[in-house]
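Each remark here refers to the structure printed beneath this line.
Of the protein chains in this complex, one is absent; all others appear in place.
Now for chain A:
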Amino acid sequence: MKKILSLLVLFALILGPCRPGATENLQSIIDEAEEGATIELENKTYEGNIVIDKPLKLIGADKTVIRGDATGNVISVRAEGVTLSNFEVENGSMNRNSSEEYAAIKVYTNGNTLEHLLIQNSFHGIYLSQAHENTIDHVQVIGSGDGEIAGQGNGLHIYYSNKNTLSNNEIEGTRDGMFFDYADGNVVLNNQISKTRYGLHFMYSNENEFKNNIFTFNTGGAAIMHSNGLKLEENEFIFNYGHRSFGILLLSANDNSIENNTFRMNQRGIYIDQSTRNLIRGNHIFQNQIGVELWASSNDQVFTENLIDENTLPAVTLGGTGNHFWSKDGKGNNWGNDFALLDLDQNGIGDTPATYQSSLYELIEDQELTYLFLKSPAITVYEKMNELLNNSKIMFEDEHPLTSNTGKQSLLWPALLLAGGLLFFYKIKSLRK
């Protein structure tokens, strides 16, 4: 009897229990597939983690999910020419004590395509590790959106990886939306990044191009640090609004070109520190609390053909006066209604320079709580009073300010004046009763 029982136990140990959809199922399908094969996944959840070590296409159906076991990368791509398309990836490792930073999808090779994917519940979304010429398109990464910054990974983490194309992706609630570390020559188009720490974060990454991306509700829209030769065009930086937030930060970043972008309702539209020779042209910088904040350690920025309007402070220079150019080839910036300019020869350039003075620079330099007052109507009184008392300092002088009409005159102030007039009329009438 004992022998029979022992045999039964032995059989039980050898045969069962069998997990439904076990790891080896998808991994074995991949292992058995020939190079260049297309694997069409079913409408079900596959258990990871998986490693792809041969070129193939992995195509999901509407509800295909690949779920990791939370011990590492859910999908590791170790072969070139792999395509991952149309499925959800979840449950990567969140372990921060490991020597490796884990991701939902980690790519170690070149020339792969990752498209139409949804990634959630993982540390990093997609991690390109020394992987070049890959395409990441229509990928949605959803982060935890809260908790300590160190506990969250980045949406797309690009590490020592060059010439990749990242387009049409949506990233929300991660640490940084896209983090570039020693990554050059990448092209980033039409992405939407919101509710992150920095929408874009560059470290030591040069010659990258950004176009048509939208950055909203981040602590900082784009933080460009120690990176040169970037092109940022037609991006929108909106509502990066917290205390000391910014649309774009240039820190030790030189020779970058920032053209035709929109910076709207940020705490600071453009914030430049320790940076030189950046070209800021044709941008629409408006309704920010500070349009442009320049620290003295920066030099030789060129501002031309920008529309800088309706900011509480259009531009401030802090920590001393750096040497910057507020016009190029005889074209300055359009300062909207901030300056009353005459253009008697009607050449679109003001007849006198636009000079802006402010007394707030000292408070901003010394006391971070000053930012809490930038929306207060008292700021105007404070500035005017200090101007009268000669406590102001010149922040910038645009020798060739543009006077051309923006074509979009605000109806608000005429309406406010009308409303105020009506109120005054009513009060006068009621006093006469």
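Throughout what follows, a contact is a pair of C-beta atoms (placed from the backbone, for glycine too) under 8 Å apart; a residue touches a chain by one contact, two chains touch by 3 or more; residues count from 1.
Everything that follows uses one rule, which is that contacts and distances are computed from a predicted model.
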Q.
According to UniProt, what is the chain that's been left out of this complex called? Choose from "Potassium-transporting ATPase KdpC subunit", "ABC-2 type transport system permease protein", "D-proline reductase (Dithiol)" or "Carbohydrate ABC transporter membrane protein 1, CUT1 family".
A. "ABC-2 type transport system permease protein"
**Q.** Hidden partner chain, touching residue among A:F202, A:F217, A:Y271 or A:Y361
**A.** A:F217
Q: Touching the absent chain in the whole complex: find that residue among A:I75, A:I126, A:M265 or A:L307.
A: A:M265
**Q.** Touching the absent chain when the full complex is considered, from A:A37, A:L279, A:L341 or A:L363
**A.** A:L363
(Q) Touching the absent chain: which residues on chain A qualify? (A) 149, 195, 197, 214, 216-217, 219, 238-239, 241-243, 245, 264-265, 287, 362-363, 366-370, 372-373, 375-379, 381-382, 410-412, 415-416, 418-419, 422-423, 426-427, 430-431, 433
